[in-house]
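Missing here: one protein chain of the complex. Every other protein chain is in place.
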């Protein structure tokens, strides 16, 4: 399903690829990427954080990607890049990510005769593409993916094995969905009818914009009316819950096991740490960072770093948390102080008499 | 797989459907449901909460579902219903939920010759129904559903794509299971054998009673001996864990990412908020509400509203939580007070001398 691997290139070519420069022999040959402590004579390695510079000493790599400020300080050939981590990611992509070569509709795939399939797609064995669905040019469905009635998957997407996209959902271009994720399940809505609950049909859909990634076994529910929207560039980790009618703003990151309750709107370029949460019907401004396990239960202004549940400024939370373990000692001390003060009061009274 | 959509009806018919009455022109024509701010001239809308009455002003809907107390206060035609939210749910069902039309065993489905399949079912491509399994009349299995050996799925159920029901489980009537959910995986039981663990076979099953809904990627484990039981009318959201031999009482709600540990018994008509939990081997009474992130670790009496972990009455928890952020300031103050009291003691002593 993938083309032959690229094999070998020069340090100069890699520098060109990432817009960097070379310190040392530009013709040195590289065939892969490895971490500093495992790199051999054919590998390029990287130093994302200058404080680990000491690790360069025993390094056997062909070359190392570093920030220009470290240029000249070591003997090993260097690829100087302003953003070494980004350069590393691009070079790793060069060596490891091979262009998708469409295999077409493979034996054992079930594509409804009313579905539309673009050029250069791969529809693997066990996939089911329902009536009215569209699969865009260059998109790859790994085995056992299900795309529901009238759903649209854009171009150059990669849906991994056992992914479910239910009916009437829209997925943009270059979207990656990891195995077992579910797009478009019913939102959790019920009207109380005495002691029992009456199901509110979830008649809306999910819209996933371009360049989104969704993690394994994550769930993006469809809207009750209207849509749940995951905006351009959002990255969602594994086992994350996004409820009905939520909007997640562009370039926002939701780390593993986070949950966002219904109708909440999250701004652009936010980060929610692992196992974090936001309650329903709140607004979170742009550039908000919420630490792991944080819980947002009210509207939140933009450009803040929060932690704790209910969420508070990160520094306040750190202080409060540090004090937590002193609580029993504080309680004992309070009790002692009370007694001392009472004694003092008594003595003062006695003296007066 | 579904019948043609209904198109259009009168306000009077809708009022009859939900047992309500009309204020305004009963012959007005309606073809769908939309929220107040998006409704057009063909839509019926709804006002579940009277405090948002102001929103009725600019509303362009054909009619609005409201509580009778709001009748006559606005110009738009009204459907008066004692429970407007329930009326909305029923009318949305009328427009959006189409009766299932059985497609039979479709090409690409694998039904074992010893399995039994009722009338008017749909067994979609990629489904696997194992030996001895029974699929009841009117039930729909979406693509790639697996029903294990000797399991029984009742009538008029809807199992969405990629659902797994393992062997020997019983599922009642009108049960809905969202994509990727797992019914009947092994409970997590191991006997320590020195430093290693010996697997305890999970020889029991899962029983899911009528009218239950289970969310995407939720997991209901089978009993070790005997059953795990999800009682009539229970609604379980996405990514919820229900461990072996748990009983969840009728009409109880478990919101997303909640976890219930082994052998715990939860009463009727409880609500567990998101990311909540109950430890193993405890009993929770009827009508208990546990706030999001709450954690129950002991038996709990009926008819209570709890929050926090360990769970405490919701009001106490609110107060304790509000105080949390004052902790560092409290600690500083304690330290100051201690010094002052010591000084006072010293002075008193000095005076006496």
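Note that the chains take the letters A and B in the order they are written out, and that residue 1 is the start of every chain.
Just so it is clear, a residue touches a chain if its C-beta (ideal position, glycine included) is under 8 Å from a C-beta of that chain, and two chains touch if they have at least 3 such contacts.
These figures come from a predicted structure and were not determined experimentally.
Participant: Which of A:60, A:293 or A:314 sits in contact with the chain that's absent?
Facilitator: Reading the full complex, the residue touching the unseen chain is A:293.
Participant: Which one touches the absent chain: A:16, A:55 or A:90?
Facilitator: That would be A:90, which touches the missing chain.
Participant: Footprint of the hidden chain on chain B, which residues?
Facilitator: 110, 126, 128, 130, 144, 146, 148-149, 162, 164, 166, 180-182, 185-186, 188, 190-193, 195-201, 203, 217, 219, 221, 225-226, 239, 241, 243, 257, 259, 261, 275, 277, 279, 295, 308-310, 312, 316-317, 319-320, 322-324, 326-327, 330, 333-334, 337, 340-341, 344, 347-348, 351
Participant: May I ask you to list the residues on chain A that touch the chain which is not drawn?
Facilitator: 1, 33-35, 38, 83, 85-86, 88-90, 92-93, 95-97, 107-108, 124-126, 142-144, 160-162, 176, 178-180, 211, 213, 215-217, 233, 235, 237-239, 251, 253, 255-257, 268-269, 274-275, 292-293, 321, 324-325, 327-328, 330-331, 334, 337-338, 341, 344-345, 348, 351
In the analysis below, only the chains that are shown with their structure count from here on.
Participant: For the sequence-identical pair chain A and chain B, what is the superposition rotation angle on Cα atoms, to the nearest 5 degrees?
Facilitator: A turn of 120 degrees brings the C-alpha atoms of chain A onto chain B.
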